[in-house]
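Just below is one structure, and these are the notes that go with it.
Left out: one protein chain. Kept in place: all the others.
What follows is chain A.
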Amino acid sequence: MATAMAVTATERAVVEEEFRWLLHYEVHSVLRQLQDILKEASLRFTLPGSSTEGPAKQENFILGSGSTDQVKGVLTLQGDTLSQADVNLKISRSNQLLHFAFREDKQWKLQQIQDARNHVSQAMYLLTSRDDSYQFKTGAEVLKLMDAVMLQLTRARNRLTTPATLTLPEIATSGLTRMFAPTLPSDLLVNVYINLNKLCLTVYQLHALQPNSTKNFRPAGGAVLHSPGAMFELGSQRLEVSHVHKVECVIPWLNDALVYFTVSLQLCQQLKDKISVFSSYQSYRPF
């Protein structure tokens, strides 16, 4: 350990020089890299307003589950909005085929995508405010910037990876159920959300619980996906979920976006680590 004590002046100078290089060049190169990656990510989200070529393009997704074809959905996504939806439901008992579609005048905003997009643009904005002309003077400055960027990126990612946990009454009263034509029968609930890179559609079939039912009524809490048997109270009626159908479809660009988030988060952390390495030198305190 005596060697550590005897950090010579030249060594110290080298370390300082290295740190200066890190602040003036390396940081900016990482920031540029980050910007490039996030630009790619935000392109996936097709920011409205920034695109001059008019409304975002429409993409159709066919949602189905591999095993059964009881529920089939064709959802049309336009940026962060669900512009059209066609849901086909085959009721196994009666072999009845039900078909619902969005009303012409209605659109549904996917809050998760909008939030993720907004978080990315916030992160981008943070990075653009420190362009090449900006000179970082302390390591702490870089650390704070990275923390702020990482916060936005983590939130963007978490928005996509953690769908809202809703209670059944919340699903029932949500605007989504009111968007269909013909209107959804009262024994059906529909929910649409993003889970990771997938667009998910869940259809709940319900049946009313008799008021004098011997079943122990216990309302279900919030969940991303409720299971059959979950009970709830809507108005004065007690209902129970009899069947749950979940269909999903991968949105390729969401997959890309998630990868970009992970990569940029790692880049941020690596830059933070590089800065912190210099904190171990007593001679130079980047904080």
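Quick notes
Throughout what follows, contacts are C-beta pairs under 8 Å (C-beta built on N, C-alpha and C of every residue); 3 or more make two chains touch, one makes a residue touch a chain; residues count from 1.
Following the convention adopted for this analysis, contacts and distances are computed from a predicted model.
UniProt lists the omitted chain of the complex under the protein name "WD repeat-containing protein 72" (options: "Rab proteins geranylgeranyltransferase component A", "glutaminase", "WD repeat-containing protein 72" or "DNA polymerase"). Considering A:33, A:70, A:83 or A:158, the position touching the chain not shown turns out to be A:158 (whole complex). If you put the hidden chain back, the residue from A:70, A:83 or A:167 that touches it is A:167.
Across A:43, A:91 or A:143, the single residue that touches the chain missing here is A:143. Interface residues of chain A facing the missing partner chain: 1, 4-5, 47-50, 109, 111, 114-115, 118-119, 121, 125, 129, 131, 133-135, 137, 140-141, 143-144, 147, 150-151, 154-155, 157-159, 161-162, 164-167, 170, 196, 221-222, 265-266, 269, 273, 276-277, 279-280, 282, 285, 287.
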